[in-house]
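With one protein chain removed, the remaining protein chains of the complex are shown where they sit.
And now, subunit A:
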Amino acid sequence: MVGLIDLVQTLTTPHPLDRYLELVSPALTARELRAEVTHVSHAVPGSVTLTLRASRQWRGHAAGQYVQIGVSINGVRHTRCYSPIDPESRGDRYIQLTVKAHPGGLVSNYLHEHAKPGMVVDLAPASGVFALPEPRPEKVLLVSGGSGITPVLSMLRTLDAEDYAGQVTFLHYARQPEMVPHRAELTAIATRRPNFRVEYRYPVEPGTVVNGETSTGSGFFDYDELERVAPWFADAQTFVCGPPPLMRAVQTIFDAEGLQDRVHSEEFTLTTVPADPAEATGTVTFSGSAVAAENTGAPLLEQAEAVGLTPEYGCRMGICFSCTATKVSGCTRNLRTGELDADPDKQIQICVNTAVGDVDIAL
């Protein structure tokens, strides 16, 4: 197959074959991975569940890993990471994603409003070390909060699909019961399997009745809660994903118990734009060279040179694109237009962009 593609690419040179195929149909590609939306469900308010059919280059995901989805919004392609929620290695090319529409979240809102069957999105192979290990641990504790449910849901469903015989506890924090995606399925799993325990918490003041369900415990994660839902936690592998306060609470307890190597976590972070973008704060990291320095507010090209790096450049005034580098994370400001950009993994011209707060450049 690969040999054949190379042969055909001799004819399409200098353009890759995919640049022709995508004009016929966006989901038809020889090399690049894409996916077509086959089903859209809005079962949970404020979030959308998409079923995608990946192109034949898809190699599957391990439970807990994430994929990158790329969609074009007003002419610009934006990519975001989401964790598939379906069990791993189903041997087919279907992936399910549940996307919560965050306020101000460009891609999540777009998908929430505009995703329809037939829509084709870019897809990157599954990656991330936050995954259920092989062989499976003897006991598993899964803790999640809000939209952090997605990777652990995949883990839970995988264990279910594998008729896992060990102990599993799934503890999820949400605002209200109806905000929990795939609640019916979670309940079904818990009913079906006596060794699976599924618990929800709606952290309000303890004892408050929320929509007919009484919140137990303190409502927030603490040692007592841990003892109650998974007294065997010291012998388990624990996987946590959720907002920073939850992650910190879990980490603190496991650190105190000396169990830091038994807890695995993944944080869902959103870059926020600082109040005054003109103020030079934060640290500029050049991760490719493992150097970092305080942000001076100067163009990033100058900041790189100041720490002894020699990035490629030409005009130094934003016209030749010689200095383009990848901004891994953080927010940058275009010195010509004043435009702010907080998208991760974006190509920027470092001669006319500066850092707003912490920024990581792959140089």
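To be clear about the criterion, a residue touches a chain if its C-beta (ideal position, glycine included) is under 8 Å from a C-beta of that chain, and two chains touch if they have at least 3 such contacts; residues count from 1.
Note that in this section contacts and distances are computed from a predicted model.
Of "Acyl-CoA desaturase", "Cytochrome bd-II ubiquinol oxidase subunit 1", "Cellobiose transport system permease protein" or "PEP-utilizing enzyme", only "Acyl-CoA desaturase" is the UniProt protein name of the chain excluded from the display.
Among the residues A:Arg77, A:His114 or A:Arg248, only A:Arg77 touches the chain that is left out of the figure.
Screening A:Pro14, A:Pro103, A:Pro135 or A:Gly258 against the full complex identifies A:Pro14 as the residue touching the chain left out. Of the listed residues A:Thr38, A:Ser89, A:Gln176 or A:Gln347, the one in contact with the hidden chain in the full complex is A:Gln347.
Seen across the whole complex, the unshown chain contacts subunit A at 10-11, 13-16, 18-20, 22-23, 32, 72, 74-78, 314-322, 324, 336-337, 346-347, 349, 352.
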